[in-house]
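Presenting chain A:
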Amino acid sequence: MTPNMFFLLTSLLFSIGLVGLVSRRNLFVVYMSVELMLSSINLLLATLSKILGDASGSVIALLMIAVIAAEAALFLAMIIHLYRAKKSVDSDSFTALKGVKVHD
Partner candidate 1 sequence: MMEHILTYIIFFPLFMAVVLGVFRAPLKFLKIGAMFSSITTLLLVLWLTYNFEPHGAMQFIQNLPWIQNSGITYFVGVDYLSLVILVLISLLMPPLYIYMVHENRKGYWYNMMLLQTGVTGAVLSLDLVLFYLFWETMLLPIFIMIGKYGNGKYQFNSMKIVLMTILGSMSMLFSILYLGYIYFETSGIWSFALNDLAGLALDAKTSIWLTAGFLLAFAIKIPLVGFHTWMAPAYGSAPTPTVVIMSAIMAKLGIYGVWRFGYGLFEATLSYYAPTIIVLALLGLLYYAVRAVTEDNLRKMFAYSSGSHLSLIALGVFLTNIYAWSGSLYFIATHALASAGMFIMIGLSYKRFKTVRISELGGIASVAPKFAFFFAFFALSIAGLPGTGGFVAELLIIIGAFKTNFWIGVFTATTMLSAMIYIFWMLQRTLFGTSTKLCECSDLNAREILMLLPLVLLLLVTGIAPSLFTPFFETQLNASLQDVLTAIGGLQ
Partner candidate 2 sequence: MIDQLLLAFPMAIVVIGAFVLMLLSHSKKFTLERLNLVGVLFLTISFVMQYQTLGAHSKDFLFEDVFGRSFILDDFATLFDLMFTAGAILTLLINNDYFKSRRYFSGEYFALLLFSVFGMMMLSHAHELVTAFIALEIASISVYALVGYHKQNKVSSEAMMKYMVLGSMTGAFFMLGTALIYGAVGSTSLTEISAYVAQGELHNMTLLIVGATFIMVTILFKIGAVPFHSWVVDVYHGAPYPVTMFMASTFKIAIFAIALRLYIVNFAPINNFWTEILQVITILTLLGGSWLAISQNIIKRMLAGSSIVHSGYLLIAISSIGLGSELAAPAVMFYLLAYFLSAAGSFGILSFIASQTKGQMSYEDFKGFAERRPYMALFMSIFMLSLAGFPSTIGFLGKFYIFTSAIESGQILLAGLGILTAFISVYYYFKLIAMMYFYPSQTSQEKFPVNVSTLLIAMMAMLIIWGGIGTSLIPFVPGADGFIDSAKQAISSLQ
């Protein structure tokens, strides 16, 4: 068990989160992708904490969990609100903001 394995995992998880966020239209998946990205940073922080033998990393990760929770709250509230308004969780269905007339 070497740190590199953790690092690889972190990198992959973060990237998967990124991929999910960009490529999916379902807002729930987008939300979970964000959470996954943030969580993968937690993994990194914990690994670093372990490598450096310093508690700070863990503390930061702890704080991050709170941040994740805060974001989650707002995100979920938003999804509920959006679904209520439009009966859809498809991000592509929210395209009212158009300035120029783009010929489709």
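With respect to how the candidates were assembled, all candidates are chains of the complex that A comes from, given by their letters.
Operating definition for what follows: a residue touches a chain if its C-beta (ideal position, glycine included) is under 8 Å from a C-beta of that chain, and two chains touch if they have at least 3 such contacts; residues count from 1.
Being a predicted model, the structure only gives us computed values, none of them experimental.
Peer 1: All of 1 or 2 belong to the same complex as chain A; which of them touches it?
Peer 2: Candidate touching the shown chain: 2.
Peer 1: If you look only at chain A, which of its residues touch candidate 2 in the complex?
Peer 2: So the residues of chain A in touch with candidate 2 come to 14, 17-18, 21, 27, 30, 34, 37-38, 41, 44-45, 48, 51-52, 54, 56-57, 60, 63-64, 67, 70-71, 74-75, 78, 81-82, 85-86, 91, 94-97, 99-100.
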